[in-house]
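For this depiction, one protein chain was excluded, whereas all remaining protein chains were kept in their positions.
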Amino acid sequence: MAADAQNMDALYQEIILDHYKRPHGAGLRDDGDAEVHHVNPTCGDEITLRVHLDGQTVRDVSYHAEGCSISQASASVLNDLVVGQPVDRSLQVLDEFQRLMQGKGQVEADEDVLEDGIAFAGVAQFPARVKCALLSWMAFKDAVAQATGKDQA
Amino acid sequence: MAADAQNMDALYQEIILDHYKRPHGAGLRDDGDAEVHHVNPTCGDEITLRVHLDGQTVRDVSYHAEGCSISQASASVLNDLVVGQPVDRSLQVLDEFQRLMQGKGQVEADEDVLEDGIAFAGVAQFPARVKCALLSWMAFKDAVAQATGKDQA
Amino acid sequence: MAAAYDVARVREDFPILQRRLAGDLPLVYLDSANTSQKPRQVVDAIDAHYLAHNANVSRAMHQLGAEATEGFELGRTKVAEFIKAPRREEVVFTKNASEALNLVARVLGDAGRVREGDEIVISQMEHHSNIVPWQQLSQRTGATLRWFGITPEGRLDLENDPITERTKVVSITWVSNMLGTINPVQQVIARAREVGALVVIDASQAVPQIPVDVAELGADFVAFTSHKMVGPTGIGVLWGRYDLLAELPPFLGGGEMIATVTMEGSTYAEPPARFEAGTPPIAQSVGLGAAVDYLTELGMQNVAAHEQAITAYALERMLEIDGLRVVGPQEAVDRGGAISFTLEGIHPHDVAQLLDSRGIAVRAGHHCAKPAHLLFGVQSTTRASFYLYTTEAEIDALVDGIRHTQKYFGA
Partner (left out) sequence: MAAAYDVARVREDFPILQRRLAGDLPLVYLDSANTSQKPRQVVDAIDAHYLAHNANVSRAMHQLGAEATEGFELGRTKVAEFIKAPRREEVVFTKNASEALNLVARVLGDAGRVREGDEIVISQMEHHSNIVPWQQLSQRTGATLRWFGITPEGRLDLENDPITERTKVVSITWVSNMLGTINPVQQVIARAREVGALVVIDASQAVPQIPVDVAELGADFVAFTSHKMVGPTGIGVLWGRYDLLAELPPFLGGGEMIATVTMEGSTYAEPPARFEAGTPPIAQSVGLGAAVDYLTELGMQNVAAHEQAITAYALERMLEIDGLRVVGPQEAVDRGGAISFTLEGIHPHDVAQLLDSRGIAVRAGHHCAKPAHLLFGVQSTTRASFYLYTTEAEIDALVDGIRHTQKYFGA
């Protein structure tokens, strides 16, 4: 870990900075099936996120996020990866992303599943930032659970 | 202090053991002017003490004490020293006894005032036992204050 | 003594046990139920934390902050594993066992889980820290406090059972700090379950000396304290079932325990943070983690076996003394390593003083268990208590010291 604390380029991959500067799907859109508000109590970063379902498909994920580059970019990548997917598939992607983030930098992620998301591999080496990367994903998980009537797992 | 922790005879003077075995004036007698109950929270030792005044004179101090040799002997000595004395004088004796006990073994006590009480000089070297020696005296102080209508100082 | 367990080796880890007292006498420390001594390993861990990794936790994002957070949270993980907690988030750090017990009593009241007309059950052998919070809760709510009695032998009186359909909480000590009794907590828990009462176990004397598995135990809350288990002062533990903790309102308010704060109101974090307001005992968690490692290394089975053996030896030797009365079970069966006793005609203070003059450290007084003393008709007792570093030679010194005391006071 020691050396990584210095290696900012591992953390701030170009892909991440791009998503941060031009987030995909940002903004809250009408008629979501569930809306949640999540906060990172450490730093106060917040996200309001809505899932819009179409039967068993994620039609849209709309959101308003205030936070650092990592949390904003992560919300943007989330939007890319789950919109248009079956709900089940979206939760598999979530699992894979979570596995990557909690792997302390030891985990190989599946690029086919995570696409741009693999850029977050570097974040996993910064324990304090893992929460930033997961903020939107945990909000998504919560919202899906509410929209589909299941309890939050 | 180090050497004193070992010197039991400095603590348990013959005079103290005598008072302990044959306490003077023990027992609660009727028509006190004030009754107090004091507890040493450290060890649970207790004393119930009554002062019986006669105008400005301490006619009697009666008490029921449960406690160690030091606390019992001290109540006995208290009885000796204050019964029959003017209230003011009894409080001077109390001050002198308190000065001796809190002097950490560095204080010379006035034998004319304290009589048998100077046997407690050794107790002053045992910080944990000072409270035992003072239990009855603090109760006396409290009771006198109540009996004479003054607040406890 | 268990063959595998080498007390002499263990003692090398505790520099204080080499202390010479007044008169150049060696220390004979028989006051471990009051607080245990600390091995060098624990002190070193605290040192290393302060000198190389000190920072505030959670809220710091820098390298030092990450290290401090890792150390602090690792302490939590180690404690959770030590007591076999299903989740590490079930371990709430408090300042001591007393705060842990107060926390439970307060939040159960605030949550309306104990109300007027309800009953709370404790026992007469509880430590004041497991009495006063429940008295206070009764006063606040109008609930009634009921008590398990104690048999003349010093056992929990299960025959006369105060648990009723109205009982909402049962809070019982696992091991008595005064009588030494190890209570059949499983039976009490089963009984409480029948009436749907919550169960709190005061494990302050249990976790240090017997292997504990909270998952198997089946209580709702378990409280204990670091300083009695070779850990630092300033930190205690409340273990609680996660679903229950997650339902309960916060205790103290402040930094770290919130989700968000606005002028209109605040929302609270998930457990354990919800119950840990302000800067937590960071270095103390590191130290407690090292203590737990130390105990695990020795093996809690071995620690328990040693405690059992040394207690049996002490009981046997002490009961040989004329005029000595053990207050508590006389047999080393279901019995921890605390032996309270009286000597005929000699006040416990005076006993302790004489023993101290020979370098033997015991405690005299009510041991924060006044109701139990009252029951046995004594105002105070002298207590010798043993731990993983206690030797038979120390018990022999105690016995010699007691005889000397009797001679000194001519009793």
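In order of appearance the chains are A, B and C, and numbering begins at 1 in each one.
By definition in this document, a residue touches a chain if its C-beta (ideal position, glycine included) is under 8 Å from a C-beta of that chain, and two chains touch if they have at least 3 such contacts.
As the structure is a computational prediction, the values presented were derived from the model and not from experiment.
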*Which shown chains does the hidden chain touch?*
A, B, C
_Using the touch definition from the top, which of C:V43, C:M300 or C:V378 touches the missing chain?_
C:V43
*Residue of C:G154, C:P232 or C:G328 touching the missing chain in the full complex*: C:P232
_Residue of A:E46, A:D80 or A:E115 touching the missing chain in the full complex_ = A:E46
_Can you tell me which of C:M61, C:L74, C:I163 or C:I321 touches the chain that was removed from the display?_
C:M61
*Hidden partner interface residues of chain C, rising order*: 15-16, 19, 21-22, 27, 29, 31, 34-35, 37-38, 40, 42-43, 46-47, 50-56, 59-65, 94-99, 101-102, 105, 124, 127-133, 135-136, 147, 225, 227, 232-236, 250, 252-258, 260-263, 265-266, 277-284, 349, 352-353, 355-356, 359-365, 367-368, 370-371, 374
*asked:* Just checking the interface: what residues of chain A touch the absent partner chain?
replied: 1-8, 11-12, 17, 42-46, 66-70, 126, 129, 132
_Residues belonging to chain B that touch the chain removed from view_ = 5, 39, 41-44, 127-129
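Definition applied: only the chains that are shown with their structure count from here on.
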_Pair of chains whose C-beta contact count is the highest in the structure_ = B-C
*Based on CA centres, what chain would you say lies at the far end from chain C?*
A
*For chain A and chain C, what's the span in angstrom between their mean Cα positions?*
44
*What whole-number Å value describes the gap between the mean CA coordinates of chain B and chain C?*
37
*Whole-Å gap separating chain A and chain B, where each centre is the average of the chain's CA atoms*: 75
